[in-house]
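Selected chains only, in their assembly positions.
Chain IDs A, B and C follow the sequence of writing; residue 1 opens each chain.
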Amino acid sequence: MRTDGRQWNQLRQVAITMNPNKYAEGSVLIEFGDTKVICTASVEERVPPFMKGQGKGWINAEYSMLPRATQSRNQRESARGKLTGRTMEIQRLIGRALRSVVDLQALGERTIMLDCDVIQADGGTRTTSITGAFIAMAIAVNKLSKTVDYGKYPITDFLASVSVGVIQEKTLLDLNYEEDSKAKVDMNVVMTGSGKFVEVQGTGEEAPFTRQELDGLLGAAEEGIQSLIAKQRDVLGPMGSRIGASRI
Amino acid sequence: MRTDGRQWNQLRQVAITMNPNKYAEGSVLIEFGDTKVICTASVEERVPPFMKGQGKGWINAEYSMLPRATQSRNQRESARGKLTGRTMEIQRLIGRALRSVVDLQALGERTIMLDCDVIQADGGTRTTSITGAFIAMAIAVNKLSKTVDYGKYPITDFLASVSVGVIQEKTLLDLNYEEDSKAKVDMNVVMTGSGKFVEVQGTGEEAPFTRQELDGLLGAAEEGIQSLIAKQRDVLGPMGSRIGASRI
Amino acid sequence: MRTDGRQWNQLRQVAITMNPNKYAEGSVLIEFGDTKVICTASVEERVPPFMKGQGKGWINAEYSMLPRATQSRNQRESARGKLTGRTMEIQRLIGRALRSVVDLQALGERTIMLDCDVIQADGGTRTTSITGAFIAMAIAVNKLSKTVDYGKYPITDFLASVSVGVIQEKTLLDLNYEEDSKAKVDMNVVMTGSGKFVEVQGTGEEAPFTRQELDGLLGAAEEGIQSLIAKQRDVLGPMGSRIGASRI
């Protein structure tokens, strides 16, 4: 039994509020337990310089935490004058993960910028961000589809993410902050609706892990992610119906 | 009649959600119409270097907008590597305003840091921030009072703020974004519960204004602020009872 | 009686040296007592990116203090790698104030950059800067008028600024540094030659102020500013004759 009463392979309570932001092309407030992230998708009719003239679009992501999202206050990165390595790592991960389920050719020369702002952090902020950013992006792409005639629907599959870890030889799904700080092995997994891996990032800084432990972690993550994708389908409703349609 | 149907001297709908953040010593989600700001108060048992050893406390504030708080997306100040002049101006204003109703001696050698993060912006973000930050600070000071024995209660008065402006020769209270961008004169006023001015900042970049117009603006602001302070008293309830007690 | 022997409503000795700089299109060394500021106006035949293609000009300002302009030496902002909030606030104020008396359409697509460099500071550096920058700008616009055929003269009115404050319940005009650091209320006022307000910035960080005090401050400022504008007319001579001509 875990401190919050969950089974080892049980997700925290997931809550999704659609379109909390009146300006963004797509937005979502997503909660994994006490971790709360606002994800907005902003469509810009231009691409970064390195993508110009290729007839393809781009997906980018930025990630930030409010200074008091955490137990003790953190200095703002704007006040420090630069991003931490952790922030850069996370926002690169989010962007890469989302691009894996977007057909950039079909999107056309435009950028969708996903902003993930952590309002409150209780572990798993990057996996919550990826899972929420997918929804915000899906809303924006659907909205665009009313004015843009995509040849092929640009989103090729669903995508979600969850963390798994090992504490005292036990595999646990969806760690909260307290569990995360005790875990000897910590892994973040991103998967698609069709059950393929997009990112597998496992770290055993405190203690290296065996192949058998790795297998256990991947199995738990897979189950958790499919459950998250079911929720995504649910909240998107008809907006999700064309996702990956051309893939099958 | 204004575009949103309000009278010239009518505030927008004000909504205050107490303690939305589980970690901060005090927090509030405050809404002036579609302008939404999360204000958190963080108590730190130290003071900035320039205040050390004086036996006095300090109140500081930081202000930021989420990149898509606005109609079109703004670049993050953390990504730019520096704060804009506008941000600096606003956070200096918030800090100064709040310090005017705090007895720093009574607070003791500790800092209360007020973070005002604009989730959605529709005009008046600085006045909403000041009005909300006061509540977050009041919650934190009240919480501290359970463990710290203040000789004198550190908050000496209530404090709120509102914007006023002139559009087509008419004085308007609490401008929304559309009104703000049309106003020829724009003024932010901060006042105390006892009806004194803390800050008066009026700007006629588009057109200079007469003494008579100034008088009209100040009158409208005063009325609006007293109405905001009534709401603050209401949500704070018993937590507000000691504010300014020693003053009277 | 004040420490320097002035009456409560008396300005410090104002000295204006015309064109101390041999390169700038307009320049002035202005002194309010021991506060000395070099103001230069540089005309550039381009406008900032956000103004391009509108057929309008722009007025911008930068402000800085020499490191030993003050009693103890301040670190250079260039060495710190960023501007302080105070500097940003002041240069935004100067630019905004000057733009209020310029018809940007009449100016045409060019920028006048006003640099205000404080050589020695004894209180009132921002008001001295505004008052001096107006003169430097007027010299530059007049010089330009010899080669550019303005349809309408671009400067629409005179403009000057002064500080006022309350010390021990008394209203004082044009505070020096010593007075400034003792003042409970501190206000900077910018007005036009036709007696309208452009900026009113009053702060009661140390002690909130009443409506009656505010009225006293505004009255004193008005008188002081009209006296400063008389000096501007005087030093500009014929160069000032077309200012605001079309306004009357």
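A few points about this structure:
The working rule: contacts are C-beta pairs under 8 Å (C-beta built on N, C-alpha and C of every residue); 3 or more make two chains touch, one makes a residue touch a chain.
Here the structure is a predicted model, which is why all the values come from computation and not from measurement.
The complex is built from one repeated protein sequence; 3 chains are visible, and the structure file as a whole lists 6 copies.
Going forward, only the chains that are shown with their structure count from here on.
Chain contact topology: the protein chains form an open path, each linked only to its neighbours in the line. Of all the chains shown, the one with its CA centroid nearest the global CA centroid is B. Chain A and chain B have Cα centroids lying 34 Å from one another. Rounded to whole angstrom units, the spacing between the C-alpha centres of chain A and chain C is 51. We define each chain's centre as the mean of its Cα atoms; on that basis chain B and chain C are separated by 29 Å.
Counting partner chains per residue, chain A shows two or more touched chains at residues 81.
Touching chain B in their complex are the following residues of chain C: 82-86, 88-89, 91-92, 96, 99-100, 157, 187, 191-192, 194, 196-211, 214, 218.
For chain A in complex with chain B, the touching residues are 21-24, 27, 34, 38, 40, 42, 44, 62, 64, 66-73, 76-83, 87, 113, 115, 117, 119-120.
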